[in-house]
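Complex shown without one protein chain; remaining protein chains in place.
Which chain is which? They are A, B, C, D and E, in the order written, and residues in each are numbered from 1.
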């Protein structure tokens, strides 16, 4: 029997939801476009594989709304639904692209946006495994003179606030209390908190800077198979998640993103 | 001011909407998966750029439901949101991949699905410009021994019924009465019939078989710029579209697809 | 002991048979060039592996002659001797290119022809497995603004006439009575009718549109190994082939091709 | 008016001229196959663009016959009709592949031959511009463990004998007396000696080893445009060519090739 | 007149300096290898283009020596002399690879090292522009099961200590006091402090996390042309550099690297 779902999508239109005249009008008002880079990978027993894609779409909407409130026009663009997730392949349903393939896709998507006159492109990260290729794409698109590109990685920014905001006192990571809380306000009908599993492995005290690059650290050591580190595909105590926490975390992400966009694209 | 939208998504979950345990359970019951190949390209002044992607997602759901009613399990898989649409690039918002890029993406997506045990893959077409690469992808994935692949092109099947079903007596094509009707039952809130434009160019009487390959014909002659043929990005009289027509057309597509899947994957 | 052959090549020169001043002169008179896309794959026990390449060359000559009779100049260009034939690899001698490789070759060959001023390029199909990549090549060459490209697929056109023209009352397909007849007038000395094998498998009655895309249908389901469907690499009763049948079929192909070229490149 | 031609093809079958059972039988008797690498490029006003391809096919036949006379079985395989000829692009009709494309084609063609059990592959050169990629292809195919590959470059061998054999006392090169003589016995009907142009530019006395690598030297300095060195696309006095000279030169090439094949594949 | 140099190379051998039996012996003692990823790009008026490559080689030696002192064997492997530096191309002498090219090179180099039994590979960064591709390479090599890969980025670690260690009170960046000091102990004869230029542009106070990803931050915004930010290719007051400072900074880098290698490869 096929599992069913029913949910509401609500907010400012993203580019694929617009008609071309709507894009044309928006483009006349701004040359700034936001692009999400998502994934299709296991997110515990309680969240769908498409969490990062849905978070990407929601993030673009939130950032655009927040910018608009500051008088800055920005178009929420497309979100890529696949990322670099080879370490999740032992979990059924995960789909991964080779890094070189994602690089090509990003280059062509940005090239099309630049063709339409979007000369300022924000690449918004929601899956850590995409960070390296997002940097490389920014370099290529810039070097080819197509557009200026700003990579935004909200992960370290928001994680820094976890101790202050989360209810959990243990380790919270992939599909844990933080990410689950954010998802509860992005698309709650697709979350199943009742299926959540607690998994908070002991962690040796970290040396200074011993944090992955995508979390603001200085090392990167991708696992061959995430299942050996997280048997259910999640880390933390997701059942502690609440929409209130989600809104708090999203507002940190949104504020950070707006601040960086202003600074890099408008003040510089 | 950002244009806003609000709509309901309703139906059986597609793979990115499932948790990995849901995919695991579904996979145990079947090795058949459906994949949509969409696009992000102009669809007249009244439909969003993502029509083909939304139609792909809706098609997968409908086919899976219809198969289930016949006692056949199938997983609605992912839908690719970009296709080969270079001839639409003069319309703002269009995003196109190079054919070789889409081929690589399809090969990798199918490879991941095969890795998870989906040995029967249906590639479901909603954008004509993707047909060539879908055939090539089917050849590569099959030749590499990863899975059996069935390409389904419902366009000629449904268009054959246009004279019987549509209200329009003129030419109906891209984003015309037929496609608009189908979209009205897929995601009506994103359609704006009031903005629809009539465009029914004279067409010299066609020689036999002078129909594009994706419409069941024997020729293919891609235009450099669709705008020269359809100034607003649509062909026909879209305002004649109705949900009733849409349901009739979708049922033709669904029936055709189920019949082909049974015949090629289950009876053969 | 090496098998020997002796045969006559006769007709208007193709581009590789011309000197460069001959090409220069021809080019001054027209910007229309015909390109064949062949194959090197098993064609039963009675026909050579290169049937599709030889048919490509012959087709280009016949079309050019027929166009000339209508006062239209066209240059018979090169023919690619390899195609996409992975399903024939269990038959000794078959050579297949990966789809992406054939795409690159076609793009570069068309690019060179365009460089010399041929702005109208016809890609003439003789092997069904090449259709997808030929469409993709037409899209790329057009999108890059190099030339206008017309893909011609005579297979459904000529097969539609099989019941009227062929002597066989059973199923006739790859290397069957129809293709063998055509080859008998293209290069008869390379055919060995005495070695022909009859193979006419039962076929369940087809559902509407359940015909491969390259035969004018709406599905594509490439086999992993053709040998499981055709143990000797041919389908039908090739011994019924005659030159008279071959000429009839070729004239259908030629007439179709001329009509399409006129319509798409000269009248449009 | 289309230029016409009529000529006879005569000799042992090459692989594309064989049926698959003929290839199967031949393969049982040997695992040695010969592959020609040709070109489509200007060869003066008197020879066709396909000289190197036709010479490749003829060379494979001659070598196979000569080996057979020595009791050694070898299959004349396919010949690639395009090579690396960018410096000829100012001459109408020239078609060139990028080096990386030819490399891919050669790797795939050799891979197919190896799949059929041909574990000894000879790559036979007839166009100097292909030498670099032929070496690279031999390295790749060998490194991948597919087959042993022997590159044969008869150009320096035969040119060494020019002073002894040719009538010309001046410089003879591309499409000159030597190459034209060989072509006169390969496919004379496609040669037009009456259109031959004499072009024997002064050449400063060469330093030792100042001969291109493909002529047995130690330097390589490809021109941007051959037309600046050879306005008509030929170098020498082609009208001096005779079939007798052609046979002498071919026998040198054939003897060299047989000797190398014996030594590298059979004695080693 | 060619500028001349004379300098001493001194330290434990890197892999290219070893004989193959030396590598074999070292490999028997460890499966851990260090790889440097350098660059060839402008480093002010006072440092050579190859600073990052030389620093890579020196870093590998220093880390290997420090590990040996802790009883851990590691082989200083090769260093790649080119990186991703498109933003430096307006400075004469800069050589940049496209990101996809560097990715391929890293994958093949790591593949060879893994072939020889090095199953633990450290990628050591000395040029910030390489970080993205280093992450992608680590993902690919890991995903393909070739080896475990650890990316080390010492830049944020060492820069954190700048206020404590450097003499400069202004902004110090590319080729500034810090990098120059390190170079003074890596290869002093190639430094020309007398040519150093002071360039310490005003910098608006940074928002939290507004630091590039390669410096431990959360944004990345590659410039089209570095010259607009640093007219002489250096930032800071390089003339303040001293060998004492260089040794202090190198020891921070070395200690960090050893700690991370132990933790990720030996304790985990």
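Heads up, the rule we're going with is that contacts are C-beta pairs under 8 Å (C-beta built on N, C-alpha and C of every residue); 3 or more make two chains touch, one makes a residue touch a chain.
The shown structure was predicted, so the numbers you read here are calculated from the model rather than taken from an experiment.
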Which displayed chains the hidden chain touches across the whole complex: D, E
Sole residue of E:13, E:229 or E:262 that reaches the chain not shown, by the stated touch rule: E:13
Hidden partner chain, residues of chain D it touches: 84, 86-87, 89, 96, 98-100, 103-104, 129, 131-140, 142-143, 145, 148-157, 160, 204, 207-210, 213, 216-224, 256, 259-260, 263-264, 267
Residues of chain E in contact with the chain not shown: 1-13, 15-24, 26-27, 40, 42-50, 53, 64-65, 68, 73, 76, 78, 80-82, 89, 91-98, 101, 104-105, 108-109, 112-113, 115-117, 190, 192, 195, 233
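We take it that only the chains that are shown with their structure count from here on.
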Graph separation of chain D and chain E (steps between touching chains): 4
Any chain that touches chain D and chain B: C
Lowest number of touching-chain links that must be crossed from chain A to chain E: 1
Superposition rotation for chain C onto chain D, Cα-based, multiple of 5°: 180
Option reproducing the contacts of A-E, where over half of them reappear, out of B-C, A-B or C-D: B-C
Mean-CA-position distance for chain B and chain A (Å): 27
Chain A-chain D separation of Cα centroids, rounded to whole Å: 57
Touching two or more other chains - residues of chain C: 89, 96, 98, 104
Overall pattern in which the protein chains touch one another (line/ring/star/complete/other): line
Interchain contacts (touch definition) - all pairs: A-B, A-E, B-C, C-D
